[in-house]
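Questions regarding the structure given below will be posed in turn.
The complex appears here without one of its protein chains, the remainder shown in place.
Going by the order they are written in, the chains are A, B, C and D; count residues from 1 in each one.
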Amino acid sequence: MQRIGVFICWCGSNIAATVDVKKVAAAALNEPGVVFSADYQYMCSASGQGLVKDAIREKGLTGVVVCSCSPRMHEATFRKAAESCGLNPYMVEIANIREHCSWIHKDVAEGTEKAVILMRAAVAKVNLNQSLVAGKSDVVKRALVIGGGIAGIQTALDIAEAGYEVDIVEKKPTIGGKMAQLDKTFPTLDCSACILTPKMVDAAAHDKIKIYSYSEVESVSGFVGNFTAKIRKKARFVKEDLCTGCGLCTEKCPSRKTPNEFNEGMNTRSAIYIPFAQAVPKYAVIDPAACLHFKTGKCGLCERTCDAKAVDYNQKDETIERKYGAIVVATGYNVIKLDNFGEYGYTENPDVITSLELERIMNAAGPTGGALLRPSDKTHPQKIVFVQCVGSRGQRPCDKPYCSKICCMYTAKHAMLIREKYPDTEVYVFYIDVRTPGKNFEEFYRRAVEQYGVHYVKGQVGKVAENAGKLRVYGSDLLMNEQIVIDADLVVLAAAIEPDESAKKIATMLTTGIDTNNFLTEAHPKLRPVESATAGIFLSGVCQGPKDIPETVSQASAAAVKVIGLLAKDQITCNPCVARSDELLCNGCSSCEKVCPYGAITYIDKEVNDHGKREVRRIASVNEAVCQGCGACTVACPSGAMDLKGFTNKQIMAEVDAICR
Amino acid sequence: MLKIKKSNLDKLYAAISERQILYVPCNVAGKPNFAVWGEGADVDLVSLKTVKSAKEVFFPQCEDIASFRKEGKNISVKSEHKESGDFVVFGVRACDCKSFDILDSVFLADPVDTFYKTKREHGTVITLACSKPEETCFCSAFGIDNAEPEGDIATYFAGEYLYWSPKTEKGLNLTKTLNSLLQTATDKDNDALEKEQKKIKEITGRLPLYVLDLSYWEADDLLEKFNSEKWKALSESCIGCGACTFVCPTCQCYDVRDFDKGHGVQRYRCWDSCMYKDFTMMAHGTPRPTQMQRFRQRFMHKLVYHPSNHEGVFSCVGCGRCVEKCPMHINIVKVIKTFGGDDK
Amino acid sequence: MDLSEQAENIKRISGVDTKKCLRCGKCTASCPNYEDMEYHPHQFVYFIENGYLDRLLKSDAAFRCMTCFACVERCPRDVKPAKLIEAVRLTLVRQKDSNRLKPYDIIENLNADLPQQAIVSAMRKYTK
Amino acid sequence: MSVEHESFKPTIVAFCCNWCSYAGADLAGSGRMQYPANVKIIKVPCSCRVNPTFVLRAFQRGADGVIMCGCHPGDCHYSTGNYYTRRRMTMLFDFLDFLGIERGRTRVEWVSAAEGARFASVMNDFVKNVTELGPNRKITDLRTKPEHKEGE
Partner (left out) sequence: MQKVAEIAQKRAIQLLNQGVVNRVIGWKKGEFGYDETPAVFTTAAGIEDFRYDVFSAPNLSKYLIDESKKEGKILAFLKPCDTYSFNQLIKEHRVNRDNVYIIGIECGGMADINTIRNRGAAGVTDVADNGQTVIAHTLYGDVTFDKNEVLLEKCQACKGKKHVIFDELIVVNPQDDEPKNRFAGVEAIENMTPEERFAFWREQLSKCIRCNACRNVCPACSCLQCVFDNPRSGVASKASPDTFEEQLYHIIRAFHVAGRCTDCGECSRVCPQDIPLHLLNRKFIKDMNAFYGEYKAGEDSETRPPLVNFSKDDAEPSVISDKGGDK
């Protein structure tokens, strides 16, 4: 039997005006287990808490009920107070007689009656409370960042700056991601590389950051504070410790026909290559699919050329295992494939390009050295048509239902840059809506229209067809209510962006949520935007949803803060109100496992002793560090083997009983 | 011997009900069970067997025995025992009537079950001869005459009439109150009745279970029976439900349970079944952890333990309800035959 | 049936949810018979959605649609303007209880640029 | 409505999830939004913690109405909890209807932490409906009634 103390707070007149606190205190003494009751003006004050503490010590209380404001306000306060004098904090329950009673009722009799009932329910619950001890688990003081784009780099830098180790795993040979491919950034028009590459160098140089480029995460196990990841380092065929990144090999390489990924395939690279001049880490890598040595066994020119003796044709993939306390997913995005958009003729016409391709064309390090030349005949285009919302906001199978968010702004940027550099060029932008919610965004767009004379046409393009060396663009001008036809030299498609294909695999690996568009789901859309629903897994950048660079960077830093907050702890205190499986009742049906959003339940074969009968049974086992205590499993379990500590079936039923009594 | 026209039975029920409660087999949702008679009740004296036996009238499935009342922090206890009012149970078959003797031997032996006793004292049993015995009946094996049932009053259907024969003082007292409805039977009636009884006997003689050799069970070799290998195969298909025990007229085990009403506690007893895993559950667990052990308990009790404690009387009246109701068709007949029959 | 009921009816028989329209105009941009039509596919959607059905019913635009389905094919929101136009056409045909196209008029209307398929489907549709 | 209904004050049990609805109820309180005192809230971590047994238990013990409140679908603190609630309670409540228990005695509402006013109006509406239905006689345990005294 418990020895329960009931403490009724007046909250000044907030409670006392509508609830006869003395009456509640007197009624409490009639409840089973209650040995003491008291009322006080401000129970949360130091002296109010003192009252509670004294009673715990003097009356030997084993449970405490505080009838006061919402537990969301002061549950923690009173639990702490109880703990300070040796009572398990989970033996304290709050009856909310302010927000749920005194504030919403005017009649004192009514308010008092309800307060008594709420008190009773809390007492009934405490009678069944058990001391709960929060589990603790050690935190590995190292974070893993999956993806080395601007999101991953920023997160890693921020974590490293706080003094924790970070590993970046990037599947490409260099970090930098999409931002490295961009020419200029909106709305400031500063050079993308100029702001990104210093960060890349910082990351590489940071003693707390380790970059695993050309590597992929194969599997992750464990839980918050204690993950184990297997990372596969793909064979580069170049020894990283020896390669100086001089690039001589890439010049000598006789196989030069491979489309250059970095330039979106608009020019070619050698079989041994360095993705771009500012690559980090700057090591050459051999593409075995293109390399003559791998194809024919001959050649070996690079090996001979390399003074550092870095080339190693026999290198194998290597898998390493590392422990982490936290994981940040920053897998980024890709431009969607345009194979199914026949109307724009992207696959047939070299002069129909994506915006990302245009970025490369405009870039000084790009395939044309920065000159705006159309791909087919390398002439300067006189008329350029930009098409917005290609594959975004649609409902066809090839479309994405969401807005890709960045296209309006980068198209304005492109249009503006072209008009500035080549004032003789006519630029048309077909748009459905122009969306510019961002600092200085609308001003930027207006400048494109007003200052640079870009023709914005409200309407969509229906068809692009090759016509006498030009591209005939059929579009509609809805404001004119006309179909217009433009013979353009170049058509630029603002193709939708989608999460990188690795996101889905990684989400499954990390048991974190993913939405129908394969964007990873945040724990709460408003309040926990950079956390995933799985503890210890954080989201950074476009893997969570379309974002521009400033948003990505701020989210990256936010994710870093969450990671730092986690890694700063030596141990994590787990929520003790977690599910618990009664191994004698569990029949191994797996229903609970199916509803657990965190993958906290696993099934194990265990020998149990059922009243002397020993047998191996398949039973559910809850990882308390992973369980967040939602209770979904408890209802899925037909045998009642699964219960939730702190909110057990019997406790809740006791509350129900007390209320309905 | 008295008689009443079948078509006047409703009047008879009403007349009995005027003075005391009348239990009679009634159809509710398509199933006959003993129920308190009231105007418009669907009385069913045709169906041979009620689902639950007549024992329910004296030993209800649930019965309050005490209550605890909470006032502040004080608890007061009150017995729920009260004297029963007079009542009549009508339409009891010979086998069910015999089962009362078996229940008596348990409940009325020291210590006396006062709840049961008061009902037995105040209850008048009107039996009814079985006009149409069925294949599952084997009352004859226990020396029960289904054509000539016992009870305070025995009744018989023949032709247009129900014949009425008071057998005890209780029976005579009740009969007196019904004089206006009952006529005296003539010689012709007696002939008709005799003919009817003869017919019943003839059919009974043809029942497939008419001959059931119980001699094996009379032998005093408890341990041999207990340790027999045959239990395993017999019990294999038992699903451990309590259908047999709850329809059985002689099963008398009950559990005492408490129900928290919120403002007090109700202590009640309710039928229990030795087929259940938690039967006689104790702190260390159940004494009979396997279904075979529980199965064996039931039949050892009926055929060995009870007779050895009660002058050789088996705790079975051959009503055949278990034969009919077992979902898997396992029953006492199979047990009797397996041990004492051809398989031996 | 008043106009709004008629508009509802057109939506019902066509199965088109005009509210899904994004107002991008891609249907009209795609329309190969744009020149010939007084009202264009996007206007069909817009007019029916917003209560200007009378204009469509007074016009012969519905009969100018070649039902090539380019608009249906291209529409990013799967609105299916051609189905809506078809429903308007049906409404008109039923209303007037007469065929819009007489077989002997077809020759006259034949246009060398018209795709063969469109002629055949027009025959099938409008001469019933 | 009969006289009985006018004086009848139903007992209502409201299960509220800690993250949205309980906070919504707090907000209703902070905003001094009135709703009947008959509503008694039980806090659960998530609406998916509510076992059908609890709902039946409430009716057994004399509740006249049971309402479940959770985060709006998609906003669950535990990401998926209320999706399960939605299925379970749809099934349970339709089943109770199948047994002839009045539909109006059960309800599921999604109330976010910001919807204090909605919480109050939902409760007002629910209490009104249950009051109109009158006392719960169909799915309750007579033994728990105050009038069920010893020996009766």
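Here is the rule we go by: contacts are C-beta pairs under 8 Å (C-beta built on N, C-alpha and C of every residue); 3 or more make two chains touch, one makes a residue touch a chain.
This structure is a prediction, so every number in the text was calculated from the model and none was measured.
For the chain that does not appear, the touching partners among the shown chains are A, B, D. For the chain missing from the display, the contacting residue among D:V13, D:M89, D:A113 or D:V127 is D:M89, taking the whole complex into account. Of the options B:L2, B:V43 or B:L207, the residue whose C-beta touches the omitted chain is B:L207. Checked against the full complex, the candidates B:Y13, B:Y268 or B:F339 give a single residue touching the omitted chain, namely B:Y268.
Residues of chain D that touch the chain left out of view are 52-53, 56-57, 59-60, 73-74, 80, 83-84, 86-104, 107-108, 129, 138-143.
In the full complex, chain A makes contact with the omitted chain through residues 516, 584-591, 594-595, 603, 610, 618, 636, 638-640, 649-650, 653. In the full complex, chain B touches the hidden chain at residues 28-31, 33, 48, 51-52, 61-62, 64, 132-136, 203, 206-209, 233, 236-237, 239-243, 245-247, 255, 257, 259, 266, 268, 270-273, 276-278, 281, 323, 325, 327-330, 333-334.
Quick note on the criterion: only the chains that are shown with their structure count from here on.
Among the other chains, the CA centroid farthest from that of chain D is the one of C.
Each chain gets a centre from its C-alpha atoms; the one nearest the centre of all protein C-alpha atoms is D. Chain centres here are Cα averages; for chain B and chain D they lie 45 Å apart.
Rounded to a whole number, the gap between the C-alpha centres of chain C and chain D is 53 angstrom. With each centre defined as the average position of its C-alpha atoms, the distance from chain B to chain C rounds to 82 Å. Shared interface positions of chain D, i.e. residues touching 2 or more other chains, are given as 61-62, 144. Within chain A, residues 657, 660-661 each touch two or more of the remaining chains. Contact topology of the protein chains: irregular, matching none of line, ring, star or complete.
All chain pairs that count as touching, in label order, are A-B, A-C, A-D, B-D. Listing the residues of chain A that touch chain B in their complex gives 29-30, 32, 611-613, 657, 660-661. Contact residues of chain A toward chain D in the complex are 70-72, 96, 98-101, 103-107, 110-111, 113-114, 117-118, 121, 513, 521, 523-525, 533, 577, 595, 597, 628-632, 634-636, 644, 647, 649, 652-653, 655-657, 659-661.
Chain D contributes residues 61-62, 143-144, 146, 148-151 to its touches with chain B in the complex.
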